[in-house]
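Take this structure first; my questions come after.
The complex appears here without one of its protein chains, the remainder shown in place.
A, B and C label the chains in the order they appear, each numbered from 1.
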């Protein structure tokens, strides 16, 4: 398949991505089932603790992807058909997060497979994001602000590695896996400085 | 009913369509019910396999419609009241996809009627899209970039035919039907080249 | 409470309304519960017929409101704080449509109270829309394009009357009530000509 090089505005792909990510981040709260009628004690919320932690974690992860998506597209000038599909591929893996998040929470982070699958979906997301970056750079050109800002993408490569290590750890301790996932999240909580710095430099130069 | 020819900007119809399609593509994941508490083995996901395949398929189909919708409206200059309704008619049939998708997945693609109904809804979507194209061309004019780009719409006509054949096959083998649906999806995975090419030509001329 | 007369752009109120209406129109499909595993015959869909009809009806109604909202705001130049709340009041009553729609469908249009409540919510929506129009005209001025286009709002007044008659009919025959609701929908399916015509005249004059 040849990449199509017609330039299209980025407005609508941003709007659609915003919509999908907004829904993903919000429907996860539906997994927190309200304790039934007559269960109105604080202790009735106790069992929900892991589900809540899982929700917070996934909220932060989806939030990170939205923030980075925002920063990346801020540096993008136009898109093409291939970008549309690479973006949809990322949205697909993001849409699976609520499912694995609920499975992991429901089993209180103690069961191996839910924790493994959660890590697997995070891994697929990081790969999908990597593909999107590559497709965008191919479209924008190797000397575009985006390309120079991304550079060798060390942070992305470390994340992918940490996910793999985290998944492998699940057979030793699921809590150790979880610690790795938290570590990657913390690493990304800071918005992508590479792009910001590059843009800041451009602004101060001009 | 006379078509109303007041020109309106296309911004809000795009935004509303983005919203509806974003929700449709995302709520389908809610059909993937998390295995209950205490079901934390990989084998517990095995029964979900058909539901997941069905989800992937429908995600791709709704994604195709969004991409083509995006491409088509990219070539559109303005809209009118009739376009609003033709667009809502398409959104209606897209909104039924999650329902038939879940029904088909829940019966593991083995039962005739769910597979037939899935094909029927795809067929109705292709007809609704066809109507939307016609209404847009009527509004934009037969010499508009959109009209020349769409041309005789061979791909659309082949799709409609393949859906009908696929539906009929369900009484022989539901997996054969499914193969036809996959075939049409593959055919459309490539964004609408007709419109892209036409626009590309226009851009290089100007 | 004094109306606040600071002018704000209409972009974000349109976007938020689009979002809410897109969600309302789409989550209604979730009321169509997939027949359980092992129910894969066409006959298994038979019981869903009233739910489907109810869905179509409500989809059309919410679609009408979106279309009219679109047309009306197309003629609006700016908004203020009072408009924000009048708009939220309309969105509130629209958000109740999925609930009464499901209740009516589940009881196959045969029970009095679900049909009455459905009509009541339609009535409240028409009143909320009426209030929004008044608030917008107060903000835009009595000689604004919007005001002259709306005129004496005969269609709106007839609708309100027909809802009341339709509700009252439920104690005679719920199907008669339903016929009235369909009648109003048909009346509105044609986008608001008053505003379109006025704008068309303005465009041809300029």
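Criterion: a contact is a pair of C-beta atoms (placed from the backbone, for glycine too) under 8 Å apart; a residue touches a chain by one contact, two chains touch by 3 or more.
Here the structure is a predicted model, which means the values were calculated and not measured.
The missing chain, though absent from the display, is touched by one residue of C:56, C:84, C:147 or C:165; that residue is C:84.
In the full complex, the hidden chain is touched by subunit A at residues 14-15, 18-19, 21-23, 25-27, 29-30, 32, 34-38, 40-42, 44-45, 56, 59, 63, 66-67, 70-71, 74, 189-191, 193, 196, 199-200, 203. Of the residues in subunit C, those that touch the hidden partner chain are 1, 4-9, 12-13, 15-16, 19-20, 22-24, 27, 30-31, 81, 84-85, 88, 91-92, 95-96, 98-99, 102-103, 106-107, 111-114, 117.
Convention: only the chains that are shown with their structure count from here on.
The most centrally placed chain, judged by C-alpha centroids, is B. Least-squares overlay of CA atoms from subunit A onto subunit B yields a rotation of 90° to the nearest 5.
Distance from the subunit A centre to the subunit C centre is 37 Å, each centre being the mean of its Cα atoms. In subunit C, 19 are the positions where the chain touches two or more neighbouring chains simultaneously.
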